[in-house]
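First the structure, which I've put down as structure tokens, then a few questions once you've had a look.
Note that one protein chain of the assembly has been removed; the remaining protein chains are unaltered in position.
So, chain A:
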Amino acid sequence: MPAVSKGDGMRGLAVFISDIRNCKSKEAEIKRINKELANIRSKFKGDKALDGYSKKKYVCKLLFIFLLGHDIDFGHMEAVNLLSSNKYTEKQIGYLFISVLVNSNSELIRLINNAIKNDLSSRNPTFMCLALHCIANVGSREMAEAFAGEIPRILVAGDTMDSVKQSAALCLLRLYKASPDLVLMGEWTSRVVHLLNDQHMGVVTAAISLITCLSSKNPDEFKTCVSLAVSRLSRIVSSASTDLQDYTYYFVPAPWLSCKLLRLLQCYPPPEDGAVKGRLVECLETILNKAQEPPKSKKVQHSNAKNAILFEAISLIIHYDSEPNLLVRACNQLGQFLQHRETNLRYLALESMCTLASSEFSHEAVKTHIETVINALKTERDVSVRQRAADLLYAMCDRSNAKQIVAEMLSYLETADYSIREEMVLKVAILAEKYAVDYSWYVDTILNLIRIAGDYVSEEVWYRVIQIVINRDDVQGYAAKTVFEALQAPACHENMVKVGGYILGEFGNLIAGDPRSSPLVQFNLLHSKFHLCSVPTRALLLSAYIKFINLFPETKATIQEVLRSDSQIRNSDVELQQRAVEYLKLSSIASTDVLATVLEEMPPFPERESSILAKLKKKKGPGAVSVELEDGKERGECVNFNPKPQRTSTPSPSADLLGLRSTAPASGATPSAGSLLVDVFSEAGPSATSAGVNDDGFLRFVCKNNGVLFENQLLQIGIKSEYRQNLGRMYLFYGNKTSVQFVSFNTTLNVQTKTVEPLVEGGAQVQQVINIECLTDFIDAPLLNIKFRYGGALQNISLKLPVTINKFFQPTEMAAADFFQRWKQLSQPQQEAQKIFKASHGMDTEVLKAKLLGLGTALLENVDPNPENYVCAGVIQTKAQQVGCLLRLEPNAQAQMYRLTLRSSKDTVSQRVCDLLAEQF
């Protein structure tokens, strides 16, 4: 008999659903739904009490309407009432409605909690499961507060039914994820670990998810799970396919549980105990051996289940990265899968091999599959598989095969899917740079890249080629010749014109000897592209022209003619017009000496990590990060090359060739058009409001600049910072307190930063520098996100950087008369912020003084008539404006209270400084 017999459902519901399905148009559907909503509303509001059956029917209708994408703003109360019914059907539909429709901050939570409490204590396993499901679905903080103590008890109690134990384990996991602070470790933790030995496989399956999560957060406390997991795994792996009865899935014993066990082991380093390790290695070997046995069934389910375990075993082998023998076997196994007829297996094999390629033991073994992978890139029908192939090629690339791989990737680019082109371009650019032995190959590659996929070549890529050409004089002549040739093409990409303009402007002289590329020919070639280009490129070309005047005096007349033409000198674009006017003037009045100094060849760029690499990391990084993770310094550096005589005018020919300064203000300052300094405080910027951010450290730094910002068992973060006027520099020191290295160490800030080294060795410290500019006054602090792997577990820490508005104070000394005069001038109500608060520390005079000085203001003596009071004055320096700020602190030692008054010319500043300072005493 089927478990759900047809036709015994609710008639009214079925009729309604049929009506909806018969609607010919969206309008008709909406009309029918509104009619039904009105009907249900009136039924709910009516005087007649509804019986459980009708309530259930209406709630089901609401669920259906919700699924169609319509908002439901009533019915919650009725659903909550159903919870207290003692009929299973009604209770169940009530819980269903709540789990689908109630979000965690609903006001109804308290009522729901009450019902849940009753059901949990009912000792009826079905009701208990419903209640636990509801907690797991909503998972709000209030629920955690109410039940975080109770659920561990249910979980480990001896008399709890298996099905309830399963639900309790996952319910607890959910609460722990949502509010880890509320789930207190205790006596139950050790008993939870022993659930790995439970008779009931379902209990083990549920419990292992909980244990995996708990041990990734508290590895030491749960260390005992390793040996238990190994013995459980070994029992499963060595069991005959029928031993586990219902948990055997298509002849594979307990595939899900095996996968989860292997995942749990990935939270830990290889077991130290020799016996345990031996047993585990045996398991892994058995799993690898089974892959070679003939399948027990032809069904795809059988091979899926078997391979699910195999892939997890391989990830564990890669995670341990210590058994060369197993690594090579894993690699061979994946190699077989690369040619498998199942697309899924090819996909997963490519993916796993990517991680395998980074292990020193297996890198060479992976490389032997290069032809297969290239073939996959060319012939796979599925774009997801092709993308994995491209990833793998990137991962297996080294000096020996770089040329081949780059060539293959370039040729693939011509037909690549639009969705992955940009990433491909970045990868090609990085590989070309990283493994370039001869730089003419590098230049060729990048120019090819621009030719093939110009639209996808981001600014970083062409900036980078220019930096490299400038820094390496052995390639400059070749680069000039190659761009000159590339520009001959009738249609060439604008990025090509940019690179061409820049390089010929700097090094055109190196090929000018050849009559085919004489100065005038070069100029005419560039100028023939001019009218097809956008404003930033034209600006760059104008700069190239003025450089030409310096390089080739014989072109001066021609170029001056061009600059003088109305289309330049009267151009409607201010930037172009200004450049034309200034360059024309410069070329006509400056002596050749001055010209030669001003327009000197660009000095080499300082060596640093490629900005492209940072960009790729960002692309691959967490989706929601709003950071342009690129090397901000790089661009800043070139601004510093501003030749002195040009300081007064906006376009500065040499520095500006990269088109930075000109594009940034003109195009509304896109995030990528950054400068050396961090746009931390622009109002559009994301702010540090998200929950779960560590706040304690933050307030301690209002009155000091150095110290330890954050510390847990693994990591210590120290800060040193200095501020001058509206600028600041912050050094972050990340110290690894453990003896194990952190991998994939990555910090992101919702502003630009230099990236840090991805590896932090045990006991080592890495440093990161952040440059800060205060653009305008602000409230929210920038948010720092730190991610890294410790052991197998991903650690994620969010911190508010202690950058507060008072850091930009300049102390101002003034006499009493002055002070009071200014105090009076700032007498409008919104200019003043005041707080009266209780002292939370001692009221020691010296400590108070030190804190006020630490705030950044000047502490004015003999100003206030009452010597007990403190007055301070300072000016907050922002880029936009200066905000004068006066402060008065009146302690009342008897009442242990303070009154703090702030007056400034800007209301938001008064308020913010007042709020910050009030937390300090």
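Here is the rule we go by: a contact is a pair of C-beta atoms (placed from the backbone, for glycine too) under 8 Å apart; a residue touches a chain by one contact, two chains touch by 3 or more; residues count from 1.
As a working rule, contacts and distances are computed from a predicted model.
Per its UniProt entry, the chain excluded from the display bears the name "AP-3 complex subunit sigma-1", taken from "V-ATPase proteolipid subunit C-like domain-containing protein", "AP-3 complex subunit sigma-1", "ER membrane protein complex subunit 8" or "Centromere protein L". Screening A:109, A:155, A:183 or A:201 for touch with the missing chain picks out A:201. The missing chain, though absent from the display, is touched by one residue of A:37, A:308, A:774 or A:871; that residue is A:308.
Contact with the undisplayed chain is limited, among A:147, A:247 or A:545, to A:247.
When the full complex is taken into account, the listed residue touching the unshown chain is A:170, out of A:170, A:236 or A:366. When the missing chain is restored to the complex, the residue among A:12, A:454 or A:811 that touches it is A:12. Where chain A meets the missing chain, the touching residues are 2-15, 17-18, 21-22, 51-54, 60, 63-64, 66-69, 71, 87-89, 92-93, 96, 100, 103-104, 126, 132-133, 136-137, 139, 163, 166-167, 170-171, 173-174, 201-202, 205-206, 209, 212, 246-247, 249-250, 255-257, 259-260, 263, 297, 299-301, 304-305, 307-308, 311-312, 343-344, 346-348, 381-382, 384-385, 387, 620, 622-624.
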